[in-house]
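Shown here: the complex without one of its protein chains, the others still in place.
To keep things simple, chains are lettered A and B as they appear, and every chain counts its residues starting from 1.
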Amino acid sequence: MVTTTTTTAATTAPARTATWRRSRWWEFVRTQRLATVALVIIVLFVVAAIFAPLLAPYGATEQIRTAIRHAPDGRYWFGTDDLGRDIYSRVLYGARTSILISVTTVVVSGAIGTAIGVLSGYFGGRWLDSLLQRIMDAIIAVPGLVLLLFLAAVLGPSIRNTIIALIILIVPAFSRVARGEMLRVREEPYVEAARANGCGTVRILVRHGLPNLFAPLIVVTSLLFAGVLIAESALSFLGIGTPPPTASWGRMLSEGTRFLEIAPWMVVFPGGALTLAVLAFNILGDGLRDFLDPRSRR
Amino acid sequence: MSLLLLPACSGKSANDNTDPNKLPGVNNNDVGTPVPGGIYRLAAVADAPSLDPLKESSVATHAAVGLVYSKLIDYKIGPDVPFGTNDLEGDLATSWDTSTDGLTWTFHLRQGVKFQNIDPVNGREFTSADVICTMDAIKARGQQRGDISMINTWTAPDKYTVTMKLGAPYPDLAYKFAGNFLWMLPCEGTQEKFDLLTKAIGTGPFQITKWVKDRERVYAKNPNYYVPGKPYMDGIDVVVIPDTTAQAAALRTKKLDAVATVQDLASVQALVKSNPNIFVTKEMQYAPFMVYMNQAVKPFDDLRVRQAVSMAIDREGMIANLRPGGKISGPVTPLVTGALAPDEVKSLQPFDPAKAKQLLAAAGVPNGFEVKMLVTNGYGDTVLREAQWVQQDLEKVGIKVTLDTQDYVTYFTKSFAGKEYALGAGLQTPWLTADDMLVSQYYSKGTRNWFNINDPTLDKMIFDARSQTDATKRATADKDISRYIIKNVSNPLNLYLYEAFVLYGGYMHGIHPQPEYGSRHLINVWMDKDAPGRSPSS
Partner (left out) sequence: MAEYALRRTGYGLLVVFSVIVLVFLGLHAVPGNAVRAQLADSPGITEEEIAKRTAALGLDQPIGTQLLHFLGGIFRGDLGRSFVDNRSVASEIGERLPITLQLGLMAVIISVILGFAMGMLAAVRQNSLMDHSLRVVSVSGLSIPNFWLALLMVTYLAIYAGWSPPLVYEGPTQNLGNNLAQTILPAIALGVAGMAGTARLLRSSLLEVMQSNFIRTVRARGASRATVLFKHATRSSILPVFTVLGLQVGAILGGTVILESIFSIPGLGLLVFRAVQVRDYPVVMGCVIVYAAVFVLVNLIVDLTYGLIDPRVRYR
């Protein structure tokens, strides 16, 4: 079900000049309004994450003992939590934790998953493909949180182990997309031609395989960011994800739930930030998919 | 020498509603005459892993079977008995005496006590044979073997007498039998004629009629119970609700009669606002929050560093902000005979960050140091909050702490018991006697001495106190030991005992609990005629 509009068949596509790239950007902004907004929001989150120490009025773990569970006011914009920590600062630092975890997870599992998928797809039907796919299928077969629970319990609670568990969870998604693309691409005439010309496997994979993967991978990446954010918050809620006193939205949600009635700001702001980030990634993913592959508008 | 009564300790009453402005809600606890009947509906955060008291040491199991079994001796219960009393009374034993050399104890059993009428015990009479069976089983495979390790032999000269011979005098023996674990089991249980893991048949006030693991435990009144007219209530329904928000919602909508998971006053007030007929109490919990150090790891081998840690922590701040209330504690927790008074503890272990920094400088680490603190999420959110508070306190004197959060099993068995840590924080076992606390933790070969404490003077003091038969002298000796520990060991640091809010429906009466794991006090609890637990579909 994949399009041909972005095939980079060497002969037919326009040259990828800088102008072309810029105009593609403008086209995106013009046609995908909502997704552009989403992109802006994501950029804001990233900025908040990077510059948290500069933007946050208080430390992430700084306990102001005289200001326990204060409602939002001039000094504490989002209020304070049950240890007197400023929630606005924690939400900013939480962006840092969330971005750190999700970026690391997505990048690493993207690399691993794509590599697996590409190898699998290119050698499709042979023993390597079968072996890799069996492992991928075993991972997919265990429902998300059960798998994460199992892995996090095996490895222990820490940020590093949460990332490892999430990576294992996400790799099959990348692998599947990459493999699908490769299976298609390897039948293309130019690939056959390249092979006939004596080009090595690696060269073929890199020159012809990877560029085709760009579009579907970008789409799935955006959606997976959303999934990773939610998965991490679920783990923290169960008491297994990022440990205290690190500021992480998921953990803040779980700590705040018991005060939902008397201090709802403890839950509203981190929950809102989380939902907004997830929403933004979902909408961006939608927009990218519509843009790069208009025939399968979703 | 008869040891029926021991000096009372003025513990804080569980229902400390002396100031009506302090705790919200109603208090009709001691109002009215008891009306029998009704079902008491409770929630538990987790179910008992099994019903076998020989196998499980977890409080969930003993709370579950505490209603079904009885002990030889128990802490006194009643409306005028203060919470945390050290007075004992006979449960299955009517009296007990010690020989003059302190080596022979004789227990006289209550006559005419019947087991619950469940197969294969079928309501027969409880006799000394059951005591022998139980003691044999505990010695052979019980998790509580250590509690009877000082007894060499036990015999039953007749149906209602049990004689025990000790190797050395142990004046606190009665307390052991009143403790958390020494339930008397029927011979059919210890001889495996029924499965102790899934069934409990005892002489207690309630019997289990249904147990669906992780769902509910249903108890019915034991018609054979030896106290006539009691228990008042017809039964107890314990539902397993792991989530605290859900428990609060259930209390609010009157589906539960008691809830113990609400931790802070503001939430209690919110609950009471929507459902005013709630009786709010504070119960002192016996498991102290402690900060502990491994004396085999630098720089905690230096007494000055340990004292610095002690002085850096704002105990009262923690109690005020993180818990409903509490009492500062020394090495022996404050509600137990032989404990130091909180005021004295405060003066011996002041909150003095400036002095702490001086001590660190004297010990050669003027700029503090970095260290990992072992904690677990297995004790719940509030303990983690307390650990984070301690972390901040230590940071202010230069000790940079990183929290190492582990799951309960790894924390307890590998890191703590395995002594693979430098600094740690968590709850300690709720021992009920000074001797238990001292011997387990401070004696160089103590079973819970996971701190590498090795002080021969201290060892001698502990065993001298133990053999002191005069109760008053023993209490004084224990207090001296506490003072010695604070001055010369300063580890582990029991910070305080904390209170917990326990909320009951305002229609419940006669609630006067005691801290040990069983709930014999429930025989005195009754509910109003219009209590929700009286209608069959609760």
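Some points to look at:
The criterion applied here is as follows: a residue touches a chain if its C-beta (ideal position, glycine included) is under 8 Å from a C-beta of that chain, and two chains touch if they have at least 3 such contacts.
Keep in mind that what you see is a predicted model, and the values were worked out from it rather than measured.
Checked against the hidden chain, the listed residues B:198, B:444 or B:535 yield one contact partner: B:198.
Screening A:194, A:218 or A:238 against the full complex identifies A:238 as the residue touching the chain left out. Touch with the chain that is not drawn comes from one residue among A:36, A:158 or A:257, which is A:257. From the options B:382, B:440 or B:454, the residue with contact to the chain not on display is B:440.
Contacts to the hidden chain, counted on subunit B, fall at residues 41, 43, 46, 49-50, 55-59, 143-147, 149, 181, 197-198, 212-216, 237, 239-243, 245-246, 248-250, 252-253, 255-256, 274, 378, 407-410, 412-414, 417, 429, 436, 440, 447-448.
In the full complex, the hidden chain is touched by subunit A at residues 134-135, 137-138, 140-147, 149-151, 153-154, 156, 226, 230, 233-234, 237-238, 253, 257, 260-261, 267, 271, 274-275, 278-279, 282-283, 286, 295-298.
What we mean here is this: only the chains that are shown with their structure count from here on.
Those residues of subunit A whose C-beta lies close enough to touch subunit B in the complex are 61, 63, 65, 68-69, 82-84, 153, 156-158, 239-240, 243-245, 255, 257-263. Listed in rising order, the residues of subunit B touching subunit A in the complex are 244-245, 263-264, 266-267, 269-270, 317, 321-322, 377, 381, 384-385, 387-389, 391-392, 403, 405-407, 410.
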